[in-house]
Every structure is written in structure tokens, then in C-alpha cells.
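Note that this complex is displayed minus one protein chain, with the remaining chains in position.
Chain naming follows the written order as A, B and C, and within any one chain the residues start at number 1.
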Amino acid sequence: MNWGVILAPYKQVVEELKVKLKGMRIQYEYECSHSPIEFITGRVKPVQSILEKAEKKKIPLNNIEEEIQDIAGLRVVCPFVDDIYMVVDMIRERKDLTVIEEKDYIEKNKESGYRSYHMIIEYPVETIHGMKHVLAEIQIRTLAMNFWATNEHSLNYKYKGKIPEKIKARLKLAAEAAFMLDEEMSKIRDEVQEAQRIFHKK
Amino acid sequence: MNWGVILAPYKQVVEELKVKLKGMRIQYEYECSHSPIEFITGRVKPVQSILEKAEKKKIPLNNIEEEIQDIAGLRVVCPFVDDIYMVVDMIRERKDLTVIEEKDYIEKNKESGYRSYHMIIEYPVETIHGMKHVLAEIQIRTLAMNFWATNEHSLNYKYKGKIPEKIKARLKLAAEAAFMLDEEMSKIRDEVQEAQRIFHKK
Amino acid sequence: MNWGVILAPYKQVVEELKVKLKGMRIQYEYECSHSPIEFITGRVKPVQSILEKAEKKKIPLNNIEEEIQDIAGLRVVCPFVDDIYMVVDMIRERKDLTVIEEKDYIEKNKESGYRSYHMIIEYPVETIHGMKHVLAEIQIRTLAMNFWATNEHSLNYKYKGKIPEKIKARLKLAAEAAFMLDEEMSKIRDEVQEAQRIFHKK
Partner (left out) sequence: MNWGVILAPYKQVVEELKVKLKGMRIQYEYECSHSPIEFITGRVKPVQSILEKAEKKKIPLNNIEEEIQDIAGLRVVCPFVDDIYMVVDMIRERKDLTVIEEKDYIEKNKESGYRSYHMIIEYPVETIHGMKHVLAEIQIRTLAMNFWATNEHSLNYKYKGKIPEKIKARLKLAAEAAFMLDEEMSKIRDEVQEAQRIFHKK
């Protein structure tokens, strides 16, 4: 398999979506209002990880493009929890992509402590051989959720998916601390908005 | 007028088209074939130049978005003259934009010596207030044409559009030298392709 | 005052230090070891903020370059608290800059809850008029400290330095949550390193 050629449209999708999502943040800044987006990152899944996922989930190699939904992956990091749902709404309303599936791991977080909002979308991309519809996953989370998830990911990698119980317990405590940080920050956001409402009433 | 807010969608269009056109070049490289694109640049017209153009062409300020077609501007620079027409074809076939108008200043170059292919396109861009259709100009030219045009542009700017006759004559000689360079390079391209054809026949 | 010309060397210093500090992160990744750097940002202080600081601290305009030490500002964000001191050591040992002053607001955090490590450095930069020594401030902090500080900065800006007591109290609670997150994460880092030590002893 020529992975360079197979993954080229996915690279293109990641680049286009990065520019499109960053555009939302920049437009908020122009209008001098609070931006619900702190930063955006994107990546194409490494070939090694695609092969491992295909083997684990028993996906034949020629079904990869339909059945592995996160070959193209975007991450939107937000300052506050409420901003996440604002970003989700904006993505739902775009005409240049179609939302296929949504999973809310914030309302109902994973056993491990993982919290994030996931959207699977379908995106039409122009290639030198014509138009192609490609799947991509967008993960939306706060800074605290992202910090926790980054560390869990490294540990999972180091322990090949089998994190020792003692460290798992520690990770849960850290997830609670991250959750508390988000909670405290949300209260500040509310205070500020309330202060603004009082101010504008006068 | 809040120019930051007015120009924000144009900035977004320039960023998106830059990524999309660069994508074509990268895909050619993955497939190891000759890329018809050397590099791509883009810019939003400075406010000062928009105002000057509006005044000169007597365009009322609230018609600017419909009547000034190059607020968003992209430039595609190609190695060879034939590559220009290949890029034009690829742009015509894209489903994510609509070609409104084309001007071929290569077949029939301007009095000044200027040569380039111009396309006016309409591009749908998602903003934080919903979708918007925006005009953009794509200029397609060779390296030699680009070099000449860059220098002419500086001189025009310096002399406020009234380049002295003596320098105008010099510019025409330079335009001829640029044209000759493109001609010589085209012959090399033909030689190479012929050599390849002979090779593949064996 | 031509601020464009005055600030040009500072812009250059920010760009050079960004590339140099990013280089440290990339080199760690090549050698496949834990990088103490998560990301780096940089900025030149906006003219408005320079003028406000000069007025507040009664600095005459022609002493600005000697007395305002953070016209060029860099920020290094680290995953763990211990990483901060590792970065501080690496900066101290560089031959291409001189450390002038250090302030540890982590050991002894500010009244507000602010935590970060600050270094003032002197950096020789080549300009088109010859070499020039420029001051710059490097702030080094964890992701949690950075998240808190970003929010405090916005609130300070909104309330023009006079955050209401009620919100100040909330900010302190958030600072404690950020501190706890760092503590929990540090324990995970220790666990992992201990696990590795046990592993290597066998």
C-alpha cells in the first residue's frame, strides 16, 4: 500500500479544517468578544496506529477508510466548559461539512476519568483526481481536560494500554482536580458575565 | 466603517484558498510527478488601496464588496507557461468555488508588457454569522512574469501610476527578456518530455 | 517616536528566542525522551501597554529600553512543575544570552495566587545597523499555572486592575484547584519514574 498517496487527502482535510476552525477564533477576536476557542491542533493518525487499530477491531485493510473514523483528527481546546457547547453548535450549523455522529464524554465521562466532546464529520475535499468525501473526528475539550488527556495518553502509550492500578487511581484523582479547576473557572466566568449584565442594566 | 470586521471574511477566504491551492502542489509531490505550481501567495487588499480604487472607479463605499473583485487576492506561480493552463483547468473543475470571469493577459498581453492569467471566482465562506459568498481574484503566472510584475508594481507605486516614458521603455525591454526566458525554458520542458517519450517507447 | 523602528529589534529577539527554545523541545523529541517543554509563545508588548507602564512607574520615554524589561516577552509552558526548573537550568547554561535576574513566584507565589518562574535576560541581536543588546523576559510555568494566569489577565484587563473582592476570592479558589492539579500530576510523574527505575533494576 502506498500510504503517502492514501493519506494525502486526509492531510489536506486536516489542513483545511485547521484553517477553518482557527478562522472562527480570529473572527471572534476582530469583534472583540470572548472567543470560545483557545487553540486548535490537528494530526493525521500515524500508519502504525492505523494498522494496530485495524487489527484490534478486525477491520480488513480495504475497509479502513470507511471504518476508521479518526484517520483525520482535529482538537479544539476551549477556556470554559460552556464554550465547548458553543463550538459544537457552530460546527453543527456549518454548510461545508456534515455531522455523522456525536459522543458527549463530558455529561457522561469514561470510566478512566476521560472527558471530551467528540464529533464525527464527513468533509468533501477536492483532490487532483476530483472530489472525495472523507471522515474526520473533532475532539472538543477544556484546557484542563486536555492537560489530563495528554498525560493519560502518554501513560497508556508507555504501559501499552495496561496502566497499573495504582497509577490508574492517581490518574482518577488528577481527573477530579482537573474537573474542580473547570468548575472554579466556570464560576468566575459566571461572575464576570453577571457583573457585565448588572453594568449594562444601569 | 469597522474595516477589521468587514475584511475578516476576506482574510478567511485568502487563508482557505492558500491551503487549498497549496494542497494541489503537495499532492503532486506525493505522486512524484511534475508539479505545475512553484509557490502560492495571498493577501487582502490594504484599506488604503481599496479606498483609492473606489474613488478612481467612482464606486460608492457600500457597493465595494460587489464591485471591487480583488479585495481577496491569490497568486499562483508556475515553473512553465504550459503549467498555467493546467492550473486554470484544475480551478475550473473544483466544486468548492465558481469561476465568474477569466482574462488571459498572456495570449494578449497588456500595453505595459504585463502578462498573467486572471480568474475572478466566487467562494462560499462560513463566518461566525453564517455563510457568505465572497469574490476573489486568482492571478496565475510564471516565475519570470512574476518577477517582472513585482518590479513594475514597485515602480508604479513610486511614480504614483505615472512611470516616466524612459523607464517605461526599459520595462518593456525587461518584459521581452522575461518572455524570452519563458520561451527558452518551455523548449527545455519540451526536450525533457520528448526524451521521456522516446525512453518509454523502447 | 517611530515605534515601528524602535520595536523592530524586539520583534527580532522574540522570533529568534522562539526558534531557539522550540529547538530544545524538538531535540528532546528526536532523542525520544520526555520533553520538559509543552509549547512556547512570544509577543512584543503593545505600544499602549508600554506607555501605560512607563506612566505608572514614572519612567521617562527615553529610558524605556533600559527600564522596561518585558518589551520582548517569551513564555515556556511545561507539563510538570519539576520541568520548570529543568528549563531554568538549560537557559542559565546557554552561551548566547546572559541571565540578569530571576524571580521564583512558585516557591513564593504572589498574593493574588499567581505562580510562575520569571527570568530577565540580555540578548545580543544583529540588526541592519549593527549589534544591539536587548532585554527580554522569559516566563516559565505549567499548563495549570498558565491557564489560571490567562484568565486572571483577562479579568484584570476587564476591571482595569481593580478586580472586585468577590471575584478575587473566586480566583484564589481557582488558583488552589490549579495547584492541586499540578500536585496530582507531579505524583503521577513520580510513579512513572519509580516504575521505570524498578523496571531497569531487574
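Definition applied: a contact is a pair of C-beta atoms (placed from the backbone, for glycine too) under 8 Å apart; a residue touches a chain by one contact, two chains touch by 3 or more.
Bear in mind the structure is a predicted one, so any value in this text is a computation, not a measurement.
The missing chain, though absent from the view, touches B, C when the full complex is examined. In the complete complex, the residue from B:Val14, B:Leu74 or B:Ala178 that touches the missing chain is B:Ala178. In the complete complex, the hidden chain is touched by one of C:Val19, C:Leu61, C:Ile100 or C:Ala169, namely C:Val19.
Within chain C, the residues in touch with the undisplayed chain are 4-5, 8, 11-12, 15-16, 19-20, 22-24, 26-28, 30-31, 90, 93-96, 124, 126-128, 130-131. Summarising the interface, chain B meets the missing chain with residues 38, 79, 143-144, 147, 150-151, 155, 158, 164, 166-167, 170-171, 173-174, 177-178, 180-181, 183-185, 187-188, 191-192, 195.
Quick note on the criterion: only the chains that are shown with their structure count from here on.
Centroid to centroid, with C-alpha atoms defining each point, chain A and chain B lie 36 Å apart. Centroids of chain A and chain C (each the mean of its C-alpha atoms) stand 27 Å apart.
Centres computed as Cα averages put chain B at a distance of 42 Å from chain C.
Multi-chain contact residues, meaning those touching two or more other chains, do not occur anywhere in chain B.
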